[in-house]
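What follows is a structure written as structure tokens; I'll ask about it next.
Of the protein chains in this complex, one is absent; all others appear in place.
Right after this comes subunit A.
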């Protein structure tokens, strides 16, 4: 590598040395001579044994535009390449090993994060439950890439602005890398704190909270970019390290603080374990980085130390980045799936995951009861067999979300009042799936009732979803109820019920044929899907026929 820059200070490149730094360095060089804009140094006795720079010519230019010397720029205009120059230029074998490890780490991270969606075809969640893990993956990628690009692992010319140290070592590493990772984790803990400790939904939405807590990183990066304290090897000067480490450590401290505030909660999906793991990882990374920096600064003439320290830095970061990633906080049910699980997944409902009795099961021992269409629908829906049949009918008309909602609220009702953690899990799940605007199975309720739920001050309230349920029961009664009684689903339900009961009288069919189905013949029905043959397990993410 030869960074050849000529000319006036207007044509500066990225290679800058501050006077103080070069003064210290000058002790190792024997000044030979200078003219107006060039100074020549030969290595001192010690350095002459160095394999890096047999000679060094420094082009020393003053900025004449200002009266005072603002910067003195030294341009490295030539040196003889040696075999050991990969310590400065990059491209040592260990560098390539470290980069390959980083790539493998990223692939593993992407697989880990996308596995449930690719293999089990789980539909994408809406809102921060999806976006925060995605941003974490992107931030992890940025972080590793910033280490590679600013750590001189690869040989390339830093002739473009977007290859500069400040882009990678400051902006990408800080606000877009480590800072973003920590901010995402803090946003998640903030949500957990509000939901499980305050028992209400967070007052600030994630899409506002995340940029807010990222602001100190952005401000810090802008400040560093303005002051330009980095040397040509993308290293900070010593006294800059302290505030930078403090910024990194402060976010870890905030994370520790929030995690401490929720440590007494009995989480069910390893959220606390993942949080402590994240704290350990981030603290370790800071420790390794500080160590690497110190070693580099103290012994920047020892090439093997430079190479070794950056190798360890990238390897450690590559190992710890996938360990840091976790979806248990944003999507607890998905965290039950891992790359290790080989069995075809009988996808769990939240009710099953929380251990709610008889959740999602169609118990054969349930009494076969005679269904009377004159009974209130909410009473009829308490019968699991009837509910399954009605749900299949509603799904076939693309109106099943109300029945699914009823079922999950019914399961919530089975959780004792004195078990607030499970109640909160279930309530949060129901809100994310059915209530939030744009949710996967958003129910048709009025804005007023939706807001009542979203602004509740107590997620454990037994009557949290009562008004919504009432509204939906009205909707089902007036919309689906009368159509169901004359549908094939009800006919099949009766047949199955009579087979089970063996001797109960068949319910007499009354009324007219449903306008939901084609008036010509049932095979015209475009929604005639095989819901009737659905078994006992219900995939909660199975919304509508595709």
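In the analysis below, a residue touches a chain if its C-beta (ideal position, glycine included) is under 8 Å from a C-beta of that chain, and two chains touch if they have at least 3 such contacts; residues count from 1.
By our rule, contacts and distances are computed from a predicted model.
Participant: Given that one chain of this complex has been left out, which of "Guanine nucleotide-binding protein alpha subunit", "Protein YIPF", "AP-5 complex subunit sigma-1" or "Protein HGH1 homolog" is its protein name according to UniProt?
Facilitator: Going by its UniProt entry, the chain not pictured is "Guanine nucleotide-binding protein alpha subunit".
Participant: From the list A:270, A:419, A:442 or A:496, pick the residue that touches the absent chain.
Facilitator: The one listed residue touching the chain not shown is A:442.
Participant: Touching the hidden chain in the complete assembly: which of A:234, A:295 or A:394 does that?
Facilitator: Within the whole complex, the residue contacting the unshown chain is A:394.
Participant: Where the complex has a chain not shown, which of A:268, A:384 or A:482 is the residue touching it?
Facilitator: A:482
Participant: In the full complex, which residues of subunit A touch the absent chain?
Facilitator: Within subunit A, the residues touching the omitted chain are 376, 378, 394, 397-402, 437, 442-444, 446-447, 467, 469-470, 473-480, 482-483, 510-512, 515-520, 523-527, 544-545.
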